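All protein chains of the complex are present and in place, except for one that has been dropped.
Going in written order, the chains are labelled A and B, and every chain counts its residues from 1.
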Amino acid sequence: MSALTFTLRAEPDQRLDLSILTPSHLAGLGEAEIAALPIGTTRELRTVGEVFAVAMGDLGEIRFVGGSERFDRIGEGLASGAILVEGAVGSRVGRLMSGGRIEVRGHAGLHAGSAMSGGFLRIEGDAGDFLGGPLAGEMAGMTGGTLHVRGSVGKRAGDRIRRGTIVVGGNAGADAGSRMVAGTLIVKGRAGATPGRLMRRGTIVAGGGAERVGATFLDNGVHDPLIFRLMARAFAAGPLGEPVLDGAPMRRLGGDTAALGLGELFVPA
Amino acid sequence: MSATILKNGRVVDPASGRDSIGDVAVVDGRIAERAPAGAEVVDCTGLVVMAGGIDIHSHIAGGHVNTARLLLPESHRAFAARPKATALSRTGWTTEETGTGYARMGFTTVVEPAMGPSAALHAHLELADIPIIDKATLVVLGNDDMLLSMIRDGASAGMIEDYVAWTASATKALGVKCINAGGSAAFKDNARAFSLDDEVPSYGVTSRQIVKTLQRAVDALGVPHPLHVHCNNLGVPGRSVSAVLDTMRAAEGVPMHLAHIQFYGYGAAGSRGFSSEAQALAEMVNARPEITVDIGQVMFGPTVTVSSDELLQFAGRATASLKKFVIVDGDANGGGVVPINYRQANFHNALQWAIGLELFLMIEDPMRVFFTTDHPNGAPFTSYPDLFALLMSRDLRARWLEALPKAVREETRLAELTREYSLSEIATMTRAAPALLLGLPERGRLSAGAVADVSVYRPGADLAAMFGRAAYVFKDGTLVVQDGEIVARPRGRTLSLAPRQDKAMGARLDRFYEESYGLPARWFAVPDGAVADGEQRFEAVAWTR
Partner (left out) sequence: MAWIEGRAADEREALDAAARLLSESRLTVLTGAAADVETVRALLQLGEIVGGIVDHDGFEATSSMLSALREAGIMLGAPAEMRRRADRWLLVGADPFAGAENLRDWLFERDGPDLGRGAGRAREVLHLGGAGAFELAEHQIGDGLAQLRAGLNGRRHRDAPLSDARVEEAAAFLDGAAFGCVVFAPSAFDALDVELLCGLVEDLNRRTRFACLPVQGGAGGAFAAAQVATWRTGFPLRTAFGRGFPEFEPVLNAAARRVASGEATLALHVGGSASFEPDWSGRLPVIRIGGDGDWTNPPRIAFAPDGAPGGRVVWEPRFAGFVAEERGADGTAGILAALAERLGSVMA
């Protein structure tokens, strides 16, 4: 059976809350019922049917043909199944997802993978600020799963994450890995200023170095590349399906001693 | 003229000794002997008719409450993928939700018990935005430089009374409260523990002296509500129970109200160093007729503690459920906001829950024990219906007890307490008694002439459902709730003591605030007209007990 498919009719005139278009919310609904679901966020109601042409199909695979920077909250709370977006998405894609797989063939906005606890989220383009991080006031960002952005990301990627792995293919903005509690953030490109601010534990790798490292990160010397070769292998074997690190030796900086100070930041040796 | 007759309900009105099937007539916002011909008839057959409920201690407005909202935006439904209905998320946070939430349960008057003089205007601005219900505040004294200095310098009783009267009038309060008297001032001087006979470092004045001074002043002035006391050492096993017992003894025959005593019912016995002292507390309350108390019941779930007890809130941050908190070193006061999650499986929390119920059941006179959760400190006010049900059903209590850790069941006497509150006792505790305690003779009763705040409940096996969604609620004679839904949202009033300000004290305070703080004294007052719609928001209450 083919995927349940939502084909964008035209650029929407407002931000859309698409959190309802996940398997658990749609289970048992017929085409007419799905088409009538409200997804607008202004006082002018927009329904699924007004914005998308719906082609019924297997709930386990949901496909968006066409994307928009105004598509918010896609795959929020996803527990299983797959969501594919052929285009861009707005904020909070994959927020609170606990399982399954989301793939975005375009750019993503703020808070992609916010506080996700499991599953796999891949963004082919760039992602905005607060990748994997908590919303205002929340005490934990990502707590599990794997988040892969092929492009570059905004500031404070991996903010307050507690577990799980984030891999960024391009560059990261300022304050990557801010307030990390644990978990892993790998930036293949260059990190902006002061990665790891207020991190307590966890690992940040800045493959292309960092614009500036904070005064409360201390040089622990050049690190054995073996661990990076092992990590590279683990990534290739895991959900990411490709090696991430080239196994070159790196310099380890411990910090942030302004916080607990048990985190580590790796930059090229 | 508007007139309504509630026909054929079971009228439970302990204030006039009534518990019988009958009618209640409402004419022009007041209860009347009889309704004129043509009055609208509301059939209350099979329903229970009571006066509107009165909550004497609920943190619903003011700087610290708003800080709690700022601290916890993530409690809102908009943040969750599939909103979990916790008591806190159901309560909502806004002034609007506060008014409508209370009204749905049939509560029509609520007292915000912790208004610092410097935050009085803020508190009244918020109160003015709470719809439907009537409100009142207690002004907090006992950590302020003016009072502590006067006590140190041996000021006359008359002088202190003038100061208390000026402050209560200026802040449009209904009564006076002290919160860990001297504790915030001591904490500012870096004290980390503070008991009734400890001295506030820079003054050489003990907490006991402050409490006694305020109690005497409130009594002499004839403030209807006795001094409302939040004791020292809240929540500290062992020391808390000593604090509350010592404070009760210090009442010495003069009326005194002790707030949320559940948080003081803690001994330090047992392998965990935490035990129930409910019996000792209840015996003391039962033996001393000048004492009234409210409980501050804990119910399970995440909530937030909002308190002007700065010293204890600072200590309490260590056990916060979230690693965030706000502490405020205010002028003449202080406070703190600390998130907490009372968990059923946690020995400490479960025993707190049991201690509250033990107190409710062991204190004999429903005229002297008041129904509170110290909202939101013990639980949000939306948990009241469940709590009513627990008080009225020992079977329900037994079921809850079974879910608790075994060690708690061994520590608490709750299982052997067979008492079940009657509807009349519930009405006493939430209507007749609070009206008397606060000096509001036209409320909490259904006799002719009373304010027509009336709540009508549909009895059923599910007691929580009965109290959670009133069948009808009338505010000043206007139908505001029907079948648990809001049908009208009139603006309520704020009840405050009639103005009573000594000119000489006014001049002295002008000088004091100017010279000490560099601020005009009028900033510590709520001027007429500053709150939307001005005077019509306020209803004056007489200074007579």
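Here is the rule we use: a residue touches a chain if its C-beta (ideal position, glycine included) is under 8 Å from a C-beta of that chain, and two chains touch if they have at least 3 such contacts.
Bear in mind that the values here come from a model prediction, so they are computed numbers and not experimental data.
All shown chains touched by the missing chain in the whole complex, by label: A, B. Residue B:Asp329 is the one among B:Asp43, B:Asp329 or B:Glu364 that touches the chain missing from this view.
Within the set B:Ile31, B:Leu72, B:Met299 or B:Leu401, the residue that contacts the chain not displayed is B:Leu72. Mapped onto subunit A, the footprint of the missing chain covers residues 13-15, 40-44, 69-70, 91, 110, 129, 134, 136-139, 156, 175, 178-179, 193-194, 197-198, 214-218, 256-259, 261. Although one chain is not drawn, its touching partners on subunit B can still be listed: residues 61, 63, 65-67, 69-73, 76-78, 92-96, 118-119, 121-122, 125-126, 129, 145, 187-190, 201-202, 314, 317, 323-332, 516-519, 522-523, 526-527, 529-530, 532.
As a convention for this text, only the chains that are shown with their structure count from here on.
Our note on geometry: subunit A versus subunit B, Cα centroid distance of 46 Å, whole angstroms. Per the touch definition, subunit A reaches subunit B in the complex via residues 19, 76-77, 95-96, 135-139.
Contacts from subunit B toward subunit A in the complex involve residues 71-74, 79-82, 322-324.
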